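See below for the structure under consideration.
As you look at this complex, bear in mind that one protein chain is not there, while each of the others sits in place.
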Amino acid sequence: MKSMEEWDWAPGKKIVADLEKWQSGYAAVEEPYVSPDGEKIAAIVKTEEESYTVCVNGTPWEKTFDKVWSLRFSPDNRAAALVSDTAEWSVAVDGATWENWFEFVWNMQFSKANSAIAVAAQNARSYFAVLDDTPWETGFSSMNNLTVSRNGETLAAVVQTTAVKEGDINAFQKGCFSVAVNGVAWKNAFVNAWEIDINPDNRLVAVEVRHSLYDYSIAINDEMWPSSFSAIWRPRFNPVDNSVTAPVKSAGEWCLAKDGELFWERRYSQLWHHFYSTDGKSIAAVVAPTYGKWTIAENDTPWDLTFKELVMDAVYSPDNRHIACLGKTDGKWYVALDGKAWPTPFDRAWPPVFSPRGEDVAVKVEIDGKYAIAVNGKLLDIPFAVAWNPVFSPDGKKLLVKGIGTGKDEGKYCRHILETESLPRK
Amino acid sequence: MYDIYALARGPLAWGAFIVFFGGIIYRLAAILLEARKKDHVVYAYFSPYYAMRSMLHWIVPFGSRSMRQQPILTTVTFAFHICLIGVPLFLFAHIILFKESFDISWWTLSGMAAQVMTVIVLLSCVYFFVRRIVQPDVRYLSSTADYLILLLVVLPFATGFWAARGWAGFEIATLLHMLSGELLLALIPFTKLSHMFFFPLTRIYAGSEFGAVRNAKDW
Partner (left out) sequence: MATTEPKANDEPIVLDDAIIEGAEKLSEEDIAQVINDMIRTEGGARFKAYLNTCMSCGYCSGACHYYLSRDKEPRLAPAAKVKQTLGEFVRKKGRVSRETLMRSCEIAFTDCNLCRRCMMYCPFGIDVAFLMLFVRRVCHKLGVVPRYIQDTAHSHSATMNQMWVQEDEWIDTLQWQEDEARDEIPDLRIPLEKEGADVYYSVIGPEPKFRAQLIYQAAVLMHAAGIDWTMTEFPGWDNSDMCMYTGDIEMTARLKKVHFESALRLRSKRIVMGECGHAFRSVYDVGNRFLGWKMPPIEVVHAVAFYDELLAEGRLKIARKFERPVTFHDPCNIVRGQGLHEKARSVVRQSCETFIEMEPNREHNFCCCAGGGVINCGPPYKNKRVKSNRVKAEQLMAAREKGAEVVIAPCHNCHGGLEDIIHHYKIDIEIKFLIDILFECMEK
């Protein structure tokens, strides 16, 4: 696997593919996807023979299929898609299919660190997960919330361990759902289980559960917190000490709980999507301090800046010194950094991206039907018809910008490397 | 007799007004504070324009479809409320009392008009009472409190009418009128009669939600 340092960071513009030409070669071309390094662009295409395949940089995969969907690039720049042949389904990676075929596969995910590929699969109404072509040995009567760990070694999912007839509300309320980790279900069953988090060394799995119709808690490796709450959201492991925090609702208000105890002092109208700094010392969350006002709270202190409609996609800078997020007010999207919003709003914005040392923030945005990259509050003068999220080089000196151009570049997918020195400063 | 009259004219009247205004302020403040805590939607969706739009449709006679569907009830209800509020506020005998006590006065009804309006109040109460007994759905809905508040309203008007006509025993009637009027005033904030000041609140909320959020009429 090529590391990011080895990507081509030589400044300049490169036209990777002319998508207009693709249109003439195929009966239909679906929306394109771009590899993280920007060197490849791919789309699902329909051949003249009524079959489907994937075209990468103008070259189709050799194999064609009855159906292809869910085309995505892995973090290590491989094109993967879900494909079917004679009513069976599998995963094709760079044109080569897995050996195993299933009645159905979906929910393709990649582990962030090493691009392991996981999918949910079904055979004879039995549900299981598959990791890099290796299916779980056990199947379950249903499976949801499939989650892959960062290094791809652990797969966990909510599974149904006891079948319930429709209408049997008593059986349901006794608890029929559990968590399967790498195919092995926990002993305890819950009324419900939902979102999962896996700790960095893969030893611990936490999940939000409901153990009666009214009591919500967190279970970690099959052991529930002793306390329950009237509602709960996704738990998170502290990346350093493995403690678990989760937003919980208590006495009608939201608060952050840690290892079963109320942790933050303040109470919020809403609190969710909390996240840690990499050193585990700070926690931030999207909060509504009062009804209908949204902001970020870092270590239980909310920003003064609030948005009317929402706050999302919040992230710590890699050096843990800054937080950026998106906010929306009156239909306009804003980028906010450390409690201050960029002055100009956008029609739409995508998740903010920090440079490695946190000095620059780049965001894909839409204004007046065109896409562009905004850096530190100012638009780069490269208009796109379609754009992808920007990527900073590991040394922070370059910015990779990817998109399909306009004007003379119409229909052409281009990869630009810009020097960060030339970017607008804060 | 005179002592009781003095009591009713002085401390009890003061007391009734204090309880009336104090009670209203207390109950309004309590409910508005409670809304802050548990019903933030009441504030969050408040829209002055749609609140007013809703109020207007419901304080104008026959402004709503339901009012048009029940013309007799609607006519009686409006006549009743206008007279119920109009007579005590604009009765010459009441204004005199204010003049004596505070040297303030305002426009007054003629004696005849006041008596006609009083009769309207009393006949309306009879109508409401009969309706409560005769109409099955209203009869089912009615509780003891609904009958008692009717009585509470009838008392000061009946005794007031008696006193104004100067019928036998009008002195006692005057005293009873004062006492029952004071009782009515003092009880308004703490009985279903509180609809007098809850009406704007519930209407403002309904009007705001229907108009500003749901883009629909509420009448």
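Residue numbering begins at 1 within each chain, and the chains themselves are lettered A and B in the order written.
Keep in mind that, in the parts below, contacts are C-beta pairs under 8 Å (C-beta built on N, C-alpha and C of every residue); 3 or more make two chains touch, one makes a residue touch a chain.
Small disclaimer: the values here were computed from a predicted structure and weren't measured.
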Q: Please work out which displayed chains the absent chain touches and list them by label.
A: A, B
Q.
Out of B:Leu56, B:Val126 or B:Val213, which residue would touch the omitted chain in the full complex?
A. B:Val213
Q) Thinking of the whole complex, not just what is shown, which of A:Lys308, A:Lys340 or A:Arg357 touches the missing chain? A) A:Lys308
(Q) Out of A:Thr47, A:Asn100, A:Asn114 or A:Asn144, which residue would touch the omitted chain in the full complex? (A) A:Asn144
**Q.** Candidates A:Glu166, A:Glu265 or A:Asp381 - the one touching the absent chain
**A.** A:Glu166
Q. Which chain B residues would touch the chain omitted from the figure, given the whole complex?
A. 31-32, 34-35, 37-39, 41-42, 44-45, 54, 58, 64-67, 69-70, 73, 77, 132-133, 135-144, 146-147, 192, 194-195, 198-199, 201-203, 205-207, 209-210, 213-219
Q.
Which parts of chain A face the unshown chain closely enough to count as touching?
A. 27-28, 30-31, 67, 69-70, 104, 106-107, 120, 122, 127, 142-144, 160, 166-170, 172-173, 177, 191-192, 194, 210, 213-214, 216, 230-231, 249, 251-252, 269-270, 272, 288, 291-292, 294, 308-310, 312, 328, 331, 348, 350
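Note that in this section only the chains that are shown with their structure count from here on.
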Q.
Measuring centre to centre with CA averages, how many angstrom lie between chain A and chain B?
A. 61
**Q.** chain B partner contacts - residues on chain A that touch it in the complex
**A.** 290-292
**Q.** Residue ranges of chain B touching chain A (in the complex, touch as defined)
**A.** 40, 44
